[in-house]
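Omission of a single protein chain aside, the complex is shown with its protein chains in their original locations.
On to chain A.
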Amino acid sequence: MMPFLQITDLDKTFGGLRAVDDFHMSLDAGSLTAIVGPNGCGKSTLFNLITGALTPDRGTILFKGRDITGLPPHKIARLGIGRKFQVPAVFGELSVRENLALPAMKGRITSIRNDTNNARTTAILDQVLLTDKADWKAEHLSHGEKQWLEIGMLLAQAPELILLDEPTAGMTAAETAATAALIRQINQTGGITVLVIEHDIRFIEQLECPLLVMAKGQILKSGNFQSIRQDEQVQELYFGRTEAPHA
């Protein structure tokens, strides 16, 4: 079977820095995968390359067999790839409901009607626990709520692949656990393929998914949480040699 997302020979250099270096990866449809790695290992650059924010120097990215390398971001988004940014990127002046209506348009203004109150929006509001605040301006939400709203916006976009860049950055422990549960739910019941970038160990453990360890622009190791955690090379690189990670 053809891989859902297949990346081969991907290179991206900034000045003298090889941010992504001969990178290979493939994801199966319906999978949930996390990429972990220290700051500066090339994780966010990888997302920028997949979503078209950056053009690779070399290599190809195939999405469902189609070459999307170097396409502009809006075209990649229309093909069914959604992306969540590290800093919550919601539209502050719009209401929560409007924030969900916008991605549901999928980049095309087909009707003059401003449809913000439909069954789908209501279901998503419910899923991201923002029903009570549906008419609030997004700028008035708390940080954690904004993160959830952005996840809701991705759902409204109805993508087949979701890329999440540190979705729990700045969240409390309870919020982090709830977010992990939400992401598993999106993946399992929604059938959406999910790729997460994260370096919060608690969160990664709660995702209960295969991990890829990234370092210096390449995949260093892959495996489940336990095997990665016990890997010496990974400990040295990521957790620090002698210290075991704190839960």
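For this structure, a couple of remarks:
Here is the rule we go by: a contact is a pair of C-beta atoms (placed from the backbone, for glycine too) under 8 Å apart; a residue touches a chain by one contact, two chains touch by 3 or more; residues count from 1.
Everything below uses one rule, namely that contacts and distances are computed from a predicted model.
Protein name for the hidden chain, per its UniProt entry and selected from "Cytochrome c oxidase subunit 1", "Response regulator transcription factor", "Diguanylate cyclase (GGDEF)-like protein" or "Branched-chain amino acid ABC transporter permease": "Branched-chain amino acid ABC transporter permease". Touch with the chain that is not drawn comes from one residue among A:21, A:98 or A:175, which is A:98. Contact between chain A and the absent chain runs through residues 51, 53, 72-74, 77-78, 82-83, 85, 89-95, 98, 101-103, 105-109, 111-115, 133, 135-137, 140, 153, 157.
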